[in-house]
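Report on the structure given below.
Note that one protein chain of the assembly has been removed; the remaining protein chains are unaltered in position.
As written, the chains take the letters A, B and C, and residue 1 is the first residue of each chain.
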Amino acid sequence: MKLLYFAWLRQRIGMAEEDVTLPSDISTVGDMLEWLRRRSDKHAEALADLSVVRVAVNQDYARSGDPVGDGDEVALFPPVTGG
Amino acid sequence: MKLLYFAWLRQRIGMAEEDVTLPSDISTVGDMLEWLRRRSDKHAEALADLSVVRVAVNQDYARSGDPVGDGDEVALFPPVTGG
Amino acid sequence: MIRVQTEDFDVGAELDAMSRGNHGIGGIASFIGTVRDIAGDKAVSAMTLEHYPGMTEKQLAAVEAEARKRWPLEATLIIHRYGRLEPGDRIVLVATASGHRQAALESCAFLIDWLKTKAPFWKLEEGDDGAAWVESRSEDDAAAARWDQ
Partner (left out) sequence: MIRVQTEDFDVGAELDAMSRGNHGIGGIASFIGTVRDIAGDKAVSAMTLEHYPGMTEKQLAAVEAEARKRWPLEATLIIHRYGRLEPGDRIVLVATASGHRQAALESCAFLIDWLKTKAPFWKLEEGDDGAAWVESRSEDDAAAARWDQ
């Protein structure tokens, strides 16, 4: 799975993207976030408050219960502030 | 009193402006319109339906009961259609 | 600023001029009215805009002042043309600038809605059947009235 990080999530995790192999028992966005938190202290800190983390799966917004798989492009970022 | 006519009121009355002397017993816009209707057949025809005639006294919109005097600039025109 | 003129205007230059150097502005909303080649089901080949010099400027200034009273605006602009215009020609530009997006958007809609029912302009449309004065639209009265609520 290709993971992309933007804005302060990118800064706190310390990288713009990483390739990860999603365990086969993880199939939802919510479970994926819990799993990602355990990857490193930086991940844990960046993802401590999920109320300020938005998730896109294949460039569409996704919620906690939405499906996710190892072949997806998944992005994590704060609420958007453009315009 | 200086009278100005615009759009189809100007065309039907046949002039863009005229100077008139308002009788001293006429003091409201409504009475002035009744008096103007009697000036000529063209005035009568142009002012037959007052629901489509707007009045401005000294360049501000005025209603039937508003005061008007011989020193005023008075304009008669159809509902506006700019923009 | 209010301008009533026969000449066309340069929208980009006008919007630049109204906002240049004012870094408190966060948003500029504008509306450009143009001549359509159709009115209802009738073809329009040209139109002539007549207005009441003096009253036009007075009413536009009053509409502009009312907008500045209702919203926190950094700049406002109304340019309205008169004379003969053809399909595609610009008729009017209204623009508002504010620190806040909603103030700019709302006041811009307010300006054009009120202008349409208060500024003394009249359109004479030329078509296949000759020329005819445009009649006022009840939708325009309703659009202006919603700002009174």
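Please note the rule applied: a residue touches a chain if its C-beta (ideal position, glycine included) is under 8 Å from a C-beta of that chain, and two chains touch if they have at least 3 such contacts.
Given the structure is predicted, the values throughout are model-derived calculations rather than measurements.
Note on the chain not shown: across the whole complex it touches A, C. Residue-wise, the contact with the chain that is not shown comes from C:I112, picked out of C:M55, C:I79 or C:I112. Contact residues of chain A toward the unshown chain are 4, 6-8, 56, 59-61, 75, 77-83.
Although one chain is not drawn, its touching partners on chain C can still be listed: residues 10-13, 15-16, 19-38, 87-88, 99, 101-102, 104-105, 108-109, 112, 139, 143.
Following the convention adopted for this analysis, only the chains that are shown with their structure count from here on.
Each chain gets a centre from the mean of its Cα atoms; for chain A and chain B, those two points are 72 Å apart.
Taking each chain's centre as the mean of its C-alpha atoms, chain A lies 48 Å from chain C. Taking the mean of the C-alpha atoms as each chain's centre, chain B and chain C sit 26 Å apart. For chain B, the set of residues touching two or more other chains is empty.
Multi-chain contact residues of chain C, defined as those touching 2 or more other chains: none present.
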